[in-house]
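Dropping the structure in here first, questions after.
Only a single protein chain was left out; the remaining protein chains are all shown in position.
For clarity, chains are labelled A, B and C in written order, and residue numbers in each chain start from 1.
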Amino acid sequence: MENRHQLDLNTELMVLNMGPSHPATHGTVRFFIKLDGEKIIHMETEIGYLHRAFEKHCEDGTWSKAFPYTDRLNYNSAPQNNVAYALAVEKLMGMADKVPARTVYIRTIMCELSRMADHYTNLGAATLELGALTAFLYFVEARELTWDLIESVCGARLTSNYVRIGGLASDLPEGFAGKVKEVFAKNRVFWDEFDKLLTKNRIFLDRMRDTGAISRDDAIAYAFTGPCLRAAGVEYDVRKASPYLAYGNVDFDIPVGTTGDNFDRYLVRMEEIRQSERIIEQCLAQMPSGPININDAAVRNPSKEEVKSNMASMIFHFKNTIEGIQVPKGEVYVPTEGSNGEVGFYLVSQGGGKPWKCRVRPPCFALTQAMGHMCKGSFLADIIPTFDMINLIGGECDR
Amino acid sequence: MFDYTYLPAPNLIPSIVEMMLKIVFIFSMNMGVFAPLLGWVERKQSALMQDRIGANRAEIFGFTVFGLLHTVTDAIKLLTKEDFIPRGADRPLHYLAPFIAVVPSLVAFAVIPFGGKYMLWGHEVNLVIADLNVGMLYVFAVASLATYGAVIAGWASNNSWSMLGSMRVGAQMLSYEVAMGLTLVGIFMVYGSLQLTTIGMAQENFFHWGIFLQPLGFILFIACALAENKRTPFDMPEAESELIAGYFTEYSGLKFAMFWMAEFLEMVTIAAVLVALFFGGWHIPFITHQGLIAAMGYLFGANFGAIAAMIIHVAVFWLKVVVWIMILMLIRWSLPRFRFDQVMKLGWKIVLPLALANIFITGLVLLAVR
Amino acid sequence: MGRLIDLCKRKLGDTVLSAHEQHGDETVVIRKDALLTVLRWLRDDDAMKFDFMMDLTAVDYLGTRARSERFEVVYHLFSLKNNHRLRVKTLVADDDPVTESVVTVWVAANWFEREVWDMYGIIFKGHPNMKRILLYEEFEGHPLRKDYNIRKRQPLIGPEN
Partner (left out) sequence: MGVTREERNIEAALGDSVILTQVDKVIGWGRKYSFFLYPFITACCGMEFMSVAGPRYDLDRFGAALPRFSPRQADLLFVVGTISHKQAPILNKVYNQMAEPKWVFAFGACVCSGGMYNNYSTVQGIDTILPVDVYVPGCPPRPEMVFDGLLKLQELVANERSSKWPRGKSQYEPRVKR
C-alpha cells in the first residue's frame, strides 16, 4: 500500500541526518531518518560520540581511582554511580555488612537527592525541547536548590566524587536536616507550578500521549529498566526487588504506568521526585549516629592527623595510594537502581590493587537501542519527546 | 459643534501633507519603535516570567538604560556579520526572501485606523493611511504574501531542514488563512462592513466592541493569528528542537535579522488588527468620539482640542496594541509547541467548523434582532 | 552450590563446563556450541524464566589463561517473575574469536554484541549488523583488549598527539 501510493504520486522518501550536533540530540547521538513527508519510515541510531574509555581508565588505575570516572557516567546523578561502584567493590571484598549504618543512610540520601536532580533535569529539558522554556527554568532552579544540598555535603555541585570504598569522603554538614526541609518546601512549589503548567495542558498532553509507546513485552525484550520500564506497566525497581542500602527500612511506593508512552514516563518521573523526598525525610528521621568509615586502615585511609603522627597509619596511607586497596580474586555483579534504570557494576578482580575489568551496565544504552522501534511510523516531531523521555545521558550510554 | 457630515472640497496640498505624515508616523512606529524594541520587551518580559534579570550589561559611559542598549549592540553585531549564501543556493531568491517576509506586515498597516476623523482648520484628518472599503480583505491578501518569504527562503537555501520548514509554513498558512477569513465573517456581518474605519466607528459604544458581539470569533481569531505569526505554540516552521531554525537556517547577519523583524512586525500587525476589530480601536470605554473632541474643544478651543483628542486617541490605540503584544508574548513563553499534524487538525477540524458555526449563529441572531 | 546451578547441571549435563557461586552470584560456564539452546531454555523454562538480558560483556584474560580461553563472553540474566539472577559465561579463543549471536533470543543483545565486537573484537555469528558502535569505522584494533595501549590515539582530524 505504502509503495503503491508512492508510485502513484511519484514521490521520493527524504533521507535526513539528525545530529549529532542538533538541538534535540544532546550532541551525542545521530539519527538517520527516512521520511515520507513527516512520517518516519525507518530510523537508525548511531551513538558513541561521547565514548571516553571508562573501562580502560578503570583498568588502568587503582580501585579507588575509578571513582571520578564513575561520576561522569550518568553525570546528572553522580553520587548514585559512586555508590553503585562502592557497593560492588565492598561486596567483592566481602565487607558489605561491615559498612557503618550511618554511611548506609547517608548514601541512601545522596542517591535520592541525585535522583531528584536527575528527574528535574530530564523533565525540564524535555519541556524545553517541546518549546516551553519557562517551565524548564522552573525545574532548573529546583535542581539548583537540590545541588545546593549536594554541594553542602561534598563540595561539588555536579561531579561529587563523594563515596569511598568502605565509607564516605565526609560526614553530613551541621544543620543538614533543616536545610533539606527548607529546600523541599521550595521545590514543592516549583513542582506544583510545573505540574500546573504542563500536566493538564492540552498541547503538552497531545505531544506526549501515545507517542513513543512501547508494549510491556517489547520493553522487557529490549531490557528496559527504570522509569521507562515502569511506565510500560512492569513493577520492577531494584530498590524493591532486592533492597540495598537503607531501602528496606523505608516506606515508599513505585509509580507504575499503563501505556508505556511518553506521558506515562513523564508521570512516573514526576511521582518519583515525590517518593524520593519521602525516602530522604524518612532516612533523616532514622539517621543513626556513629562513624562514617569502616575501621580498617587497609581499606579506608586513616585520618590525616594519624597519618602524620603514626608510622603504621602512614604506611597504610602510602600503600593504599600507590598500590591501591587490595581486592581478592573474584567477580561480582551488583545491581542498583539509577535514575534511568538498573545500573549494575560487574567487577572482575585478579587480586591486587587494580581492577581487571570494571564494567557498568548502562541503562540508557538499552533504552536508546529501542529508539528506532519506538519512533517507527510516528512523526518527525515525536522523536523529540521520545528521546527526551529516554533520558539519554551520553556519559552513561557511550561510557 | 460642526456638522460632521459636511465634507470640504479636498484640498490637494494638505491632503498630501497629511498622507505623508501618516505614512512617516506608521513607518517610524513600526521600524523605529516596535521592531527594535520588541526584542528588548521580549527579553525582559521572559526574564520577568522566569525569575531572571535579563540583558542589562551593555553600557555607554556607564548608562545601561535597563538593557535597552542591547538592542543597539545586536543591531551593530548583525550589521557587521558575514553575509552568507550556501553553496547550491538559488542566489537571487535567497536575497529576495527576507524582503518578501518583511514588507507585507508593514504594508498591511495601511488600512488599520489608529484614530478617528478630526477637523483641523477646516481640513478633515482621517487617521488611516488608506481608507479602503475592502479593508480586511486587503490585510488578508497582503499578509498571505508574507508566506512566500518563508517558503522561498526555505526553498532557496538548499538545505533539508529549511525545506521541511518551508513546507510546514506553506501548509500551515494555507490552512489558517482559510480559517482566519471565516472567523472574521461574523464581525463583518455584525458591523455590516469590511472597512476598518467603519468598524472602528461602530465600536464607539463600549458594549458594541467586537469582543462582546463576537466572543467565539475572537477566540478563533486569536488562534489563527498566533498560527499566522509562527510563534510558539505554532512555531513548527522554525521549531528549534526539531528543525534547528527552520526555513531561515541558512541565513546569517542582516537577512536573518530581517526574518526576526518580520516576525515582530507581524505581531504588531496582529495586535493592531485585534484592537481594531475586537477592542474598540482608538475608543476609550464609555467616552464617545465626539464627546472627547467636544470636551477637549472646550478646554483648548476647537482646533487644538481636536489635536489633543487626536493625540489621546492615538495613544489609547497604541496602548491597547502594546497590551496585546504583551499578552501574545505571555502565550509564547508559557506554552509548549504543537506537533505539525495537530496544528493541521486544529485548523481544519476545530477552528474551521467552529468558524462556520459562528457565521451561522451570527446570521440567525441578526435575523432575529432585525 | 546454588539452586540455579543445580538446576542447570541437572538439565544441561556436560554442556556446563563449570559453575561457581561467589558472594551470592551464581555462575555457569557453558560450552560455546550449545550456547543458543541453553540460553533459549533459560529464557523459556518456567523455573528459570530469564526474560531480561541485563548485560552482555566480555573479559580479556590475556596472560592469565591459555590462549584458547582468552576471552569470556558474559551474560547477566534476570528473571522478573522469579526475581533471581544468573551469570552465564562462554569461552572464546584468541585465534578464533567467534561466538553465536543471541539477538534471536533477546533483541536487547543487538547493541551489546556490537559493543563487544567494537571493544574486544569478538565476532557474533548471525548478528544482523556487526559494525562498530562506540568507535568509528576507521579505528584499528579493539581498545579493551589488554594489549591495546590506553593512549594509542587514532584521530580523524588534527595532529596525532
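Rule of thumb we're sticking to: contacts are C-beta pairs under 8 Å (C-beta built on N, C-alpha and C of every residue); 3 or more make two chains touch, one makes a residue touch a chain.
Note that the structure is predicted; figures quoted are calculated from it, not measured.
Q: List the shown chains that the missing chain touches in the full complex.
A: A, B, C
Q: Taking the entire complex into account, which one of A:Thr45, A:Thr62, A:Asn76 or A:Ser378 touches the absent chain?
A: A:Asn76
Q: Of the residues listed, A:Ile41, A:Val140, A:Ile254 or A:Leu284, which one is in contact with the missing chain?
A: A:Val140
Q: To test your reading of the contact rule: which positions on chain A touch the chain that is missing from view?
A: Its contact residues with the unshown chain are 20-23, 26-28, 48-53, 56-57, 68-69, 72, 75-76, 121, 124-125, 137, 140-141, 143-144, 147, 157-159, 394-395, 398.
Q: Name, in rising order, the residues on chain C that touch the hidden chain in the full complex.
A: The list for chain C reads 135-136, 138, 143, 148-159, 161.
Q: Even though one chain is hidden, which residues of chain B still touch it in the full complex?
A: Interface residues of chain B facing the absent chain: 43, 47, 50-58, 67, 69-70, 72-84, 240, 244-245, 248-253, 256.
Rule of thumb we're sticking to: only the chains that are shown with their structure count from here on.
Q: Compute the centre of every chain as the mean of its C-alpha atoms, then state which one is farthest from the centre of chain C.
A: B
Q: Using the average of all C-alpha atoms in each chain as its centre, how far is it in Å between chain A and chain B?
A: 47
Q: Can you check how far apart chain A and chain C are, centre to centre, with Cα atoms defining each centre and the answer in Å?
A: From the centre of chain A to the centre of chain C is 24 Å.
Q: How many Å are there between the centre of chain B and the centre of chain C, using C-alpha atoms for each centre?
A: Inter-chain centre distance comes to 64 Å.
Q: Which positions in chain C are in touch with at least two other chains?
A: Counting only residues that touch two or more other chains, chain C contributes none.
Q: In the complex, go through chain A and note every residue touching chain B.
A: On the chain A side, the touching residues are 14, 16, 22-24, 38, 127-135, 137-138, 141, 197-198, 201, 203-204, 206-207, 379-384.
Q: Chain A touches which residues of chain B in the complex?
A: 46, 49-52, 160, 164, 232-233, 235-236, 239-242, 244, 333-342
Q: So in the complex, the part of chain A that touches chain C is made up of which residues?
A: For this pair, the touching residues of chain A are 46-48, 51, 53, 55-57, 60, 91-92, 94, 220-223, 225, 234, 236, 241-242, 330-333, 335, 342, 344, 346, 348, 350, 356-357, 359, 361, 365-366, 368-369, 398-399.
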